[in-house]
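And now, chain A:
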Amino acid sequence: MLQVNNIEVVYMNVIQVLRGVSLDVSDGKIIALLGANGAGKTTTLKAVSGMLRTEEGEVTDGSIDFDGERIDRYGPEDIAAMGISQAMEGRRVLEHLSVEENLLVGAYCRKDRAEVKRDIERVFNWFPKIKQLRRQMSGYLSGGEQQMLVIGRALMARPRLMLLDEPSLGLAPLLVEEIYEIIARINSEQRMAILLVEQNVRAALGIADYGYVMENGRVVLDGPAEKLKDNEDVREFYLGLSAVGSKKSYREVKHYRRRKRWLA
Partner candidate 1 sequence: MTFFLQLVVTGFALGMIYALIALGFVIILKCSEAFNIAQGHFVLIGGYLGYTFLVTFGLPIWGTLLMAILTAIIMGLLIERLILRPLVGQPVLAVIMVTIALATVLGGLATLIWGAEYKAYHGLLPTINLQIGSISVPSESLIGLIVSIVTVAILMLFLRYTKIGLAMRATAEDLQVVQSVGIKATTVYAVSWVIASIVGVIGGILLGGVSGANMELAEIGLKAFAVVLLGGVNSIGGAIVAGIILGMLENVAAGYLDPLLPGGGLAKVFPFIVMIIVLIFRPYGLFGLVRIERI
Partner candidate 2 sequence: DGAEAQKKLYVGGTQSLTGPFAEDSAAVLAAIEDYVKYVNETKNLGPWRKEKFPADITLEVLWRDDELKPAKALSIYEELKAKGMMVARISGSPIALALKDKMWEDRMGATSMATGPYYLSPPQSCFTYYPIYTDSLAAIADWFKANWKETRKPKVAYLTADNAMGRSIEIPEMKAYLEKVGYEFVGTQYVPLVPTSPPTTQLTWLKEKGVDLAVGVMINPGAQPTVKEMVRLGMGPYQPYKMTFGTGAPGHAAVFAEAMGELGDGYVCAGSFRPMDDLAIPGIKFCRDLQDKYRPGKRVTHIMYQAGILEGMIQVEALRLAMNEVPFEKLTRRDVLEKGFFKIKNLETGKISSTPLTYGEGDIEGVDQIRIDQVQKGKVVEVGLTPLRHIFTRK
């Protein structure tokens, strides 16, 4: 349903961030997008959701198609209306709105009022912690609570494709597990396709069907999740397993600057 074809993205006319990224999200699948800090994962998501424009960024080459329609020149509102919703990184809650209002904003474009009410309750069921705080101004929530709210808000739109930018960021371990269960459930129940950017590679590859690894603005590796998990580099750099398969201790990390990345 979503095809990103060899796009290049340039910020402020001078800073080139993506240098030819292609990926594919097909109906109802979960796709993981992995990569180090600054690889361009967030930028890729922004390119899809049309959010680049407000940051002086631009897709200078390549194209993005959604259901066969080319969307890389559309505004973010139009793209959202087509059924793509993004949970942005950095816990972007609407601070001065209450938790409930935040969720309502998420469902703004939906007409089915009754269904929206039910969805709010559903979100509260997934995240009981924020249910207690439903009248609280969201700016006062703790980091993790805000993260739950952002995910909940993205879900409220009932999109066909959801772009999740690091959903597990700052969540307690118990909750990370839950979140992934929820994502998997939504994916299977609502046939919602998900493009997932994650640093928690273990969890992401656990539910994803397919994965891409980005490096320096390029896709350097892709394949079905199972195959990626077995890739030697992925195992070492992302899963923290040495060749033998045992886990290293953080105390014993070596003091030299290590070999980095696939491509120089």
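How were these picked? Simply put, all candidates are chains of the complex that A comes from, given by their letters.
A few remarks follow.
The definition used in the following text is that contacts are C-beta pairs under 8 Å (C-beta built on N, C-alpha and C of every residue); 3 or more make two chains touch, one makes a residue touch a chain; residues count from 1.
Since the model is a prediction, treat every value here as computed from it, not as a measurement.
For chain A, the touching partner in this complex, chosen from 1 or 2, is 1. Contact residues of chain A toward candidate 1 in the complex are 49-51, 53-54, 75-77, 80-81, 85-86, 88, 92, 94-97, 101, 104-109, 137, 139-140, 153, 156-157.
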